[in-house]
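Left out: one protein chain. Kept in place: all the others.
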Amino acid sequence: MSIDMAQFHQVFFEESFEGLDAMESGLLNLDMGDVDAEEINTIFRAAHSIKGGSGTFGFTAVSDFTHVMETLLDEMRDGRRQVTQSAVDVLLGSVDCLREMLTAIQDESEVDEQSVAEHKKALETELANGGSQSAVQAEAVPEQDDNTTEVQSLPAQGWSIAFSPHQQMMQSGNDPVRMFRELKELGDLKVSLDLQGLPDFQNIEPEDCYLSWKLQVQGDVALPDIEDVFSWVEDECDFAIQPLMQEEASDGSSENPPSAPEKQSAVSEPAQSSTKKPAPAKKPEAKAEKKPAAKKGSSSIRVDTSKIDTLINMVGELVITQSMLSLVGEHFDISKLDQLKNGLSQLERHTRELQESVMNIRMLPISFVFSRFPRLVHDTGSKLGKKIELVMIGEQTEVDKTVVEMLSDPLVHLVRNSLDHGIEMPEERLAAGKPEHGTVILEAYHRGGNIVIEVRDDGKGLNKDILRTKAIEKGLIEEDAILTDQQTYELIFMPGFSTAEKLTDISGRGVGMDVVRRNIQALGGRIEIDSELGKGTIISIHLPLTLAILDGQSVAVGDERYIVPLGSIIESINITEDQVNRVAGKGETFRLREEYLPIVRMHEIFNIQSAQAKRLSEGLLVVVEGQGEKCGLFVDDLLGQQQVVIKSLEANYRKIEGISGATILGDGSVALILDIPGLVRLSNH
Amino acid sequence: MAEAAVTNEQESLDEETRLENAVQFLSFSLGDEEYGVDILSVQEIRSWEPVSRIPNVPAYEKGVVNLRGSIVPIVDLRQRFGLKYMDYTPLTVVVVLQAQSRTMGVVVDSVSDVVDVDKLTIQKAPDFGTKVSTEFINGLASVNDRMVMLLDVEKLLKLEGMDEDNE
Partner (left out) sequence: MATILAVDDSASMRQMVSFTLKGAGHSVVDAVDGVDALNKAKSQKFDCVVTDVNMPNMDGITLIKELRALPDYKFVPMLMLTTESGMDKKQQGKAAGATGWIVKPFNPDQLLKTINKVLG
């Protein structure tokens, strides 16, 4: 039967990438002064697994490359080699190289042979220095035991075997009969039993073997094939093989076995393909900046089986409740009303629990996002010549899978900024009375239905004056604009803003921050920044825990129903005409505490004829906020609050300004979910 | 009897060719004109249900409905084609079409029939003279002495400004 191995490839790639991540973080965690044995072991095992898998699935180049890494790591874990920084660096580089190889194979694109050759050379060089075993062992060296008895490999007649299992042989699960069966497949088998070793009946241990045999295998049989049959038990038995002489073959009489049983040599291993020579250096195509290993096939998800078990249990409960309700409904009369109510409330509870469970399945720990940072900080720090320590807190905080995917790049940008513009050079820090090591803290925690991720550094902080000046220069704000500290810091989110004296290739041209904010907002979140000159900066990202479900406030405008995201509602108020300011060209605004906010008349911008309230005093003002913009939505009425499942409007239709999606209400009708910034834009026209 | 045998053979050959060249269309009417859409693009036929209005879109985009969990837009074909608007009656029908993984419902006066049309007899659409903009018409077919205008469902489903947004 031939099996298509390709079906296992995807899993192999996934687990290999995970293994590489584990190797990387393990290597970064290694403390040269005090090497954790278990850590080295883990790194070794990861390499070993990748080598084994790649060999099994036919990725020979990968297997060969990994073999060298594995050899290096093996020596380290055995204590035959000291763990040095240079070895770790070489291994880190190899991990990158391996990642690229696997990505290329997975993508079916070209592997960068030159890079592979270079890294392999570096590994081999490292192996040659230090450590008590310098040479790289080729994977399989056919072993020849010097005690091989002189036997011809291919006698025409066959072989005579004397076989005496040791008493305990069967206790390793080896059964002589099984071996005889194998011999039988090689040629004609004659077996003769020797009972000499059998003790008196009362002394027999049923689990022991006292028997021995003389066997003859006739035919054109190769010696290695015979040896194979006994290869597993060579330490557990005595056996000797002799070529079968002509007369023996014909009359089948057993020849006395040689008096001293001889052990046979180890079975020679099939020689495996020797390490391939690196392909001749092809003209390297513009070696583009190393792409970060994009995780392919991210449409699958690893789930803790306990979560699945919980789900199964809940579905079970749901089924029970449902059949109970069926029963009640079958011959319903008013006397069963209480049962019905009970059943319905159970149903509501189970459905809610089920919903929570399902949402929970898509939750991944944020460590998936955080995991790339130790390496990033390590490499960037070295590159910049700065000493930076990274502290990560709350890595187990769970977040929706989509959030994990979309948070990665923005977070990288923020951390890079901290490293580049935030943390000062060691001399500067010392001069300022700070420790030489800068610290960057990445922290994640849940707060009130949101997940909060903070990037904190103890660098030089933001200079309000410089920010303000720059913004005025770029025409982003008026000269006399009055800004709170918060608003001043938030200037860095404006497109086209950058105060870096020199543009480094680390954090780019400052075009990143506005993109970062937009990305965060696209996820339904917000980003805040706080700073103290000379002390440091804190950037905090607030994101909804899940993207597919929204807590919404239903509002009525005429016959239409809209959903306002609960998180965006500041408050709902009644206002009267006299609270409204009308400024020519700027529409209506109302005063809320310190600010003047625009009024958005829903029925006007959405052209709703059936609207009830035309005068402000007749309706309600829902004060909302989105993307830093606040406004008051003028609606007829507030209806209930509910959790709604967000459905895309764009899948079959189009993007509508002011609408972020749709949902299906309990009665099957469709309600549109409002997009606050869009509404503000609409009302400004 | 040999003659009969030959004719029978001929007939069954004709039948075969007919089947090979046949395309099936769902025909429906708008006013006194008949139109057809490839039966393979028809997902289902429903009667008119109230829709949820979408603000600030062309008048012929009536709104959206919930179709088994998906949000599907409903377009009034009469208005789309610039025909006179007519009130909806209990006979008003919504034909749910799909093309290129997009689904949309179109409101028509009534649905007539599923017709077989021989591909070879389909005529090119004229450049003028039809009420409906020719960009939507793939061809003309003659069915039972009536002219049926065969519509290009993909073009139909592409609403103004849709693809740029969906990029």
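Observations on the model:
The chains carry the letters A and B, assigned in the order they are written, with residues numbered from 1 in each.
Here is the rule we go by: contacts are C-beta pairs under 8 Å (C-beta built on N, C-alpha and C of every residue); 3 or more make two chains touch, one makes a residue touch a chain.
What you see is a predicted model; the values in this text were computed from it and never measured.
Among the chains on display, the ones the left-out chain touches in the entire complex are A. Within the set A:M5, A:A128 or A:M245, the residue that contacts the chain not displayed is A:M5. The chain not shown here is touched by just one of A:G33, A:G173, A:G385 or A:G433, and that residue is A:G173. In the full complex, subunit A touches the omitted chain through residues 1-3, 5, 7-9, 11-12, 14-15, 42, 44-45, 48-49, 51-53, 55-57, 63, 139-141, 143, 170-175, 177-178, 181-182, 207, 231-233, 235-236, 266, 269.
As a working rule, only the chains that are shown with their structure count from here on.
Taking each chain's centre as the average of its CA atoms, subunit A and subunit B sit 47 Å apart.
Listed in rising order, the residues of subunit A touching subunit B in the complex are 560-561, 605-608, 647-659, 662, 664, 668-672, 682. By the touch rule above, subunit B contacts subunit A in their complex via residues 50-57, 63-66, 69-73, 102-104, 159, 161-162, 165-166.
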